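Have a look at this one before I ask anything.
Left out: one protein chain. Kept in place: all the others.
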Amino acid sequence: MPEALTVSRRVRDRFPEAVLTTHQFRGDDTVVVRREAVKEVARFLRDDPAMAFNVLMDLTAVDYLRYPERREPPGPTARFEVVYHLYSLEHGHRVRVKIPVGEGDPMVESLTDLWPAADWFEREVWDMFGIQFLGHPNLKRLLMYEEFQGHPLRKDYPVNKRQPLIGPVN
Amino acid sequence: MTGPLQWMTTKLDAAVGWARKFSIFQYPFVTACCGMEYMATACSHYDVDRFGAGFPRFSPRQADVLFVVGTISHKLAPVLKKIYDQMTEPKWVVAFGVCTCTGGFYDNYATLMGIDTIMPVDVYIPGCPPRPENVLDGLIKLQAKIQAQHTGTPLGTSSGASAASAGLHA
Partner (left out) sequence: MEHVSAPSIPATATPFPSAARETKDLWLNVGPAHPAMHGIIRIILQLDGETVRGADVEIGYLHRGFEKMCEQGGYNHAIPYTDRLNYVSPLINNVGYCMAIEKLMGITVPERCQYIRVIMSELSRVTDHLTCIGASAMELGAFTVFLYMIKAREYLWELIELVTGARLTVTYCRVGGVKADLPEGFAERTRVALRQTREVVKEVDRLLTRNRIFVDRMKGTGTIAQADAIAYGITGPFLRATGVNYDVRKAQPYAVYPQVRFDVPVGQHGDNLDRYFVRMEEMEQSMRIVEQCLGQIPGGPIQVDARGRPSTPLGTVLSEAEGRVEGRPIEAAEMVDEAKMGRIPAIADTSPVTDPTLEGSNRPFHQRVNAPAKRAVLPPKDDAYGNIEGLMQHFKLVMHGHGIRPPKGEVYQAVEGANGELGFYVVSDGTDKPYRVRVRPPCLPIMAALPILLTGDMMADVVPTFGSVNMIGGELDR
């Protein structure tokens, strides 16, 4: 769709040094951005009138530990990617923004001051993947209990490893 | 003990059992999808009120049957145990749905594999979710169990041996 091309191309034109790559697949428009520039790019996407992405639909992460080969070769092969799905009510277009995050320092700036929707989504990413969000007002576990050790959706967390509060382990 | 006294306690047991089984005050501890079938069983089509069990008591102090409906996660298990402990004797537990019987197909880090790991269960109703007819069948089995229970110490004796022979309800 022509609009989709415009979004990722505009972002790349505006932030040439921050954008690692863009691609379209099955009608979805994706931009991979450097971690340091996420706040700037997000602000541009929200405030620019031609972009007007006022809804943060989804914020999640993917752990690429067991992925056969990475699709985007440029840039360091990072273990995690934080994925933002944005939608514009005015123009009706969508974009996906991905931030590669390394295993050594899994930290990204929080976007809660741009979209309050990011609050709980980021808490869930912290809970499930262990990626910290700098500047988040209340970064604690959302779905698991506080005594739980580890981050369950990481690929190296075995699916059956239980840490019960009461009752037998298995 | 012999003769007429035994006949009287048997009749008393039967009468108390009859009264108890037709006045079940249930505590529906509803968490997940089975709750929908619980609602369907409790409502007009498959009316559970005709068994005398139509009045849920939402306080554990006032209830005698704990219907555990839906998956119990490890985060919720201590809460469930507390509810069970807060109920007063005589009390029964019904495991409604296969997630409460054995954990269902959620064999992972988050789910309790059956509530009988933390509390004694009287009736298991499998199904994902069980049809209302299954639920009513389970309820009838529970009623049979309630009817068959002996109540209290035999009249006039307090020795352990006769208490055992009268089948004291633990």
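Just so it is clear, A and B label the chains in written order, and each chain counts residues from 1 on its own.
Everything below uses one rule, namely that a residue touches a chain if its C-beta (ideal position, glycine included) is under 8 Å from a C-beta of that chain, and two chains touch if they have at least 3 such contacts.
Here the structure is a predicted model, which means the values were calculated and not measured.
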item	value
Which residue of A:Thr6, A:Thr21 or A:Thr60 touches the chain not shown here	A:Thr60
Residue of B:Gln26, B:Ser73 or B:Gln143 touching the missing chain in the full complex	B:Ser73
Per the touch definition above, residue among A:Phe15, A:Phe44 or A:Trp120 touching the missing chain	A:Trp120
Chain B residues that touch the omitted chain in the full complex	29-33, 35-37, 39-40, 43-45, 56, 58, 70-71, 73, 75-76, 79-80, 83, 105-106, 108-111, 128-129, 131
Chain A, residues in touch with the chain not shown (by the definition above)	25-28, 30, 54-58, 60, 62-63, 66-68, 71, 83, 85, 89, 92, 94, 96, 115-117, 119-121, 128, 141-145, 152-153, 159
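Rule of thumb we're sticking to: only the chains that are shown with their structure count from here on.
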item	value
Intercentroid distance (Cα basis), chain B paired with chain A, Å	46
Sites on chain B touched by chain A in the complex	74-75, 77-78, 81, 107-110, 112-113, 117-118
Chain B-facing residues of chain A, complex	144-145, 152, 157-168, 170
